[in-house]
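Here it is, the structure in full.
Of the protein chains in this complex, one is absent; all others appear in place.
As written, the chain order gives the labels A and B, with residue 1 at the start of each chain.
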Amino acid sequence: METVIFFLFAALAIGSAIVVVTHRSPIYATLSLVLTLFSMAVLFVLLGAPFVGVLQILVYAGAIVVLFLFVIMLLNVQKEEDAHVDRGVQLWIAILGAVVFLGMFWLAFWRTGLRIGGPAPAPLTEDLVSLKGLATALFTDYLLPFEIVGLLLLVAVIGATVAARRPDSETVRPDDDYVTAEDPSTGPVLPREARS
Amino acid sequence: MLELLWLIPILPLAGAAINGLLGRRFPKALVTAVGVGMPLLTLLLALGCLWEYSQGSFPNEAYEQVKYAWTTGDLAIPAGFLLDRLSAVMLFIVTFVGFWIHVYSAGYMGHEEGYRRYFAYLNLFMSAMLMLILGNNYLVMFVGWEGVGLCSYLLIGFYYDQPVPPAAGKKAFIVNRIGDFAFLLGMFALFAKFGSLTYHDVLPKILGDPGAVNSGVYALGLPFASFVALCFFIGAMGKSAQIPLYVWLPDAMAGPTPVSALIHAATMVTAGVYMVVRSNVIYQLAPEISLFVAIIGAATAIFAATIALAQTDIKKVLAYSTVSQLGYMFLAAGLGAYSAALFHVMTHAFFKALLFLGSGSVIHAMGGEQDMTKMGGLKKYMPSTRWTYLIGAAAIAGVPLLSGFFSKDEILHAAAGSHHWVLWAVGLITAGLTAFYMFRSYFLTFEGKFRGTHEQEHHLHESPPSMTMPLWILAVGAVFAGYVGVPKVLSLGFFHPERFHEWLEPILTPAVVARESELGSGSELLLILITTAVAIAGILYARYTYGGDNGLAKGETWARRFPLLHRLLVNKWYVDEIYDALIVRPLAMISRFFWNVVDTFVIDGAINAGAFLTELTGDVGRFSTTGNVRNYALYFFLGVILLFWWIAF
Partner (left out) sequence: MSVPISWYLLLSAVLFGIGAIGALTRRNGISIFLSIELMLNAGNLTLIAYARQWNDHTGQLIVFFVMAVAAAEAAVGLALFIAVFRQRRTIDVNRLNLLQG
């Protein structure tokens, strides 16, 4: 049973990952990412981390991906005109690099004695799965990182706000030298309708 | 007082430092006070030490004061100062003559731009010279040796804005260097054999066990003592201007005249003689080298005297005269008559310094003119200078009862007494030539009619007391300094005979001390008479030739009668030209080759190649900065993979 679920959602994850990476339209790519995240959440639950799985859906799929969508719509990002991947050296090197990377992993497996058909892990314990165990560890051993991450989030909020705000003088320069004919996006902030 | 011995080289050094580093804002009086005051203090201190030394008794008749344990690696030298019979004599000469020359300089250089610089250098010279003679080992001596070489260079090239003096300074330094190289080799040999360079270590060991030291061949086909003796003598050749390394001394006359007096007459040039006398133990074990020394000395003496005959520049006459007299000193040292050599050093210091200072007085009065053909009849205007110069000339010529008479006689006596008749004859002829050319210079300068311009004639005056007083003091020395070395035959029961030789006995080997002359007193007297006769003949002939109203005329007939010889003599036997063609030019060619080819192509080329490679790398590397973020991300990725490889495997 477990195996079936694993394979099903693993295939789903890989499939939607490929769509994320290859689809021309960013909206579709983002939505595909949502699917990937869902599959991963299921796999997390399968691995005895239900809390993390739920967190994945809430935070990742719920907040981060929504943020992505907002920005995509704000910037009115169009479909990429020509082929969505660069032909040429860049692509080949990237694929090569990824293959090498995977190959390394394979070798690492061999070294550590891990085999594809390896021994099954021990049965899940109450402690691992329960929220209580997780929370205890979080608020005792890992309290300091917890606080620091909180601070990090604060800093990120401030930083994002500052980085994205409009320049004070409202001088929206024409940028004639930057804009090229191919570039479809024109309006920076307001939708077309509002400007006229 | 003796414990302050170490101050003697230090005081002038302090004077040099004060005037040199701080003196730029001093008023002239203060510069003089420091520049002359320090030598005065040094003289007083030296006299005090000498008094105490003569009154006291010391082991080996030597007072030694080790000041600094100089160690580097394996080399451990107890550096310090030594006051013994030999260095006492030198100490007296250097401080006494040196002080009076400083006084004279205050007058002579009074109007010069570089007054302060002059005194700083001169004080520095005194310090180095004192270190040379007071050192207790060869290495301290060498420090002083190099120091006086440096000051010589600085002072010869004193008028650095003119073309000749700096070149002359360079020549002096470079020629000296050749000698220094040999000196160093000798020291290395000594150190290799004995592990020490200190006099009281090395010299008694050589004396005590000559067989062990001197057996077999050490280097250059010579036994040990001969090798060291030869190396040391080559060093002396450079410093004391013997053939073939004398060429720098006449050129050194480009420096101010008091410098010529002090450095190139009385003190520095005698350092070579001092060194040979100090090492007499070594020379006693190397008879062929000693003979070589004597032969070179005699050859130099007569050679330089011939050149002096034809010179018209008064300082050049005195320069060649110095070379010639130094030849006498080495003649004596080579024959084993070390006390005679040192005796002549002392008397020569007095009368040569006197002669140089006198010539300086004349040059000063003539407004810088040094050519004797433009002088004449100066006795009217400069009586003090004239009389002191005359005394000096008489002393050097060997007029009886003056100092030169006694010292020169000792040397000739040594030659005759050891049956080296050829050397004796050379010495005799040279004495005659010496008398002749010295009085030639006297007559041309002071007697007869004035041959200069009206301008110059108006300017003629006696020099100020700061200059004439040293002249008279040195004249007293030139007259009376000889009486410490009266030979037995002349002592007439009145004078203490051979006092000088007795004084020096502790530093000489017993063989030398015990040596008796093989001449009877009758023959000795005869030889003295012959020498005197030759000297007087030289003086009279000079008077005959140059003494009249128009002194030049008769001299010129000689020149016309022997034109080739005259040309050779005036041009110093073309030695400088020969050196130039044989040595200087080939060296210059080699240097130019190294400069144009090796330096430009090979060395610069290597550097430029490095720069070029760097540029090339940059130009190629530039292609990686595409500005494209994705490329950079790719580099990241590849880097991570590499890191992973490295960590995992």
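For the reader, a short list of remarks on this structure follows.
Heads up, the rule we're going with is that a residue touches a chain if its C-beta (ideal position, glycine included) is under 8 Å from a C-beta of that chain, and two chains touch if they have at least 3 such contacts.
Quantities reported herein were computed from a predicted structural model and do not represent experimental measurements.
For chain A, the residues touching the chain absent from view are 2-3, 6, 10, 13-14, 17-18, 20-22, 26, 29-30, 33, 36-37, 40, 43-44, 46-49, 51-52, 55-56, 59-60, 63-64, 67-68, 71-72, 74-75, 77, 80, 84-86, 90-91, 93-95, 97-99, 101-102, 105, 109, 114-125, 127-128, 133-134, 137-138, 142, 145-146, 149, 152-153, 155-157, 159-164, 166-167, 172, 175, 178-180, 183, 185-186, 188-189.
Contacts to the hidden chain, counted on chain B, fall at residues 622, 625-630, 633-634, 637.
Throughout what follows, only the chains that are shown with their structure count from here on.
Rounded to whole angstrom, the centroid-to-centroid distance between chain A and chain B, based on C-alpha atoms, equals 93 Å.
Listing the residues of chain A that touch chain B in their complex gives 90, 93-94, 97, 100-101, 104, 107-108, 111.
Residues of chain B touching chain A in their complex: 630-631, 634, 637-638, 641, 644-645, 648-649.
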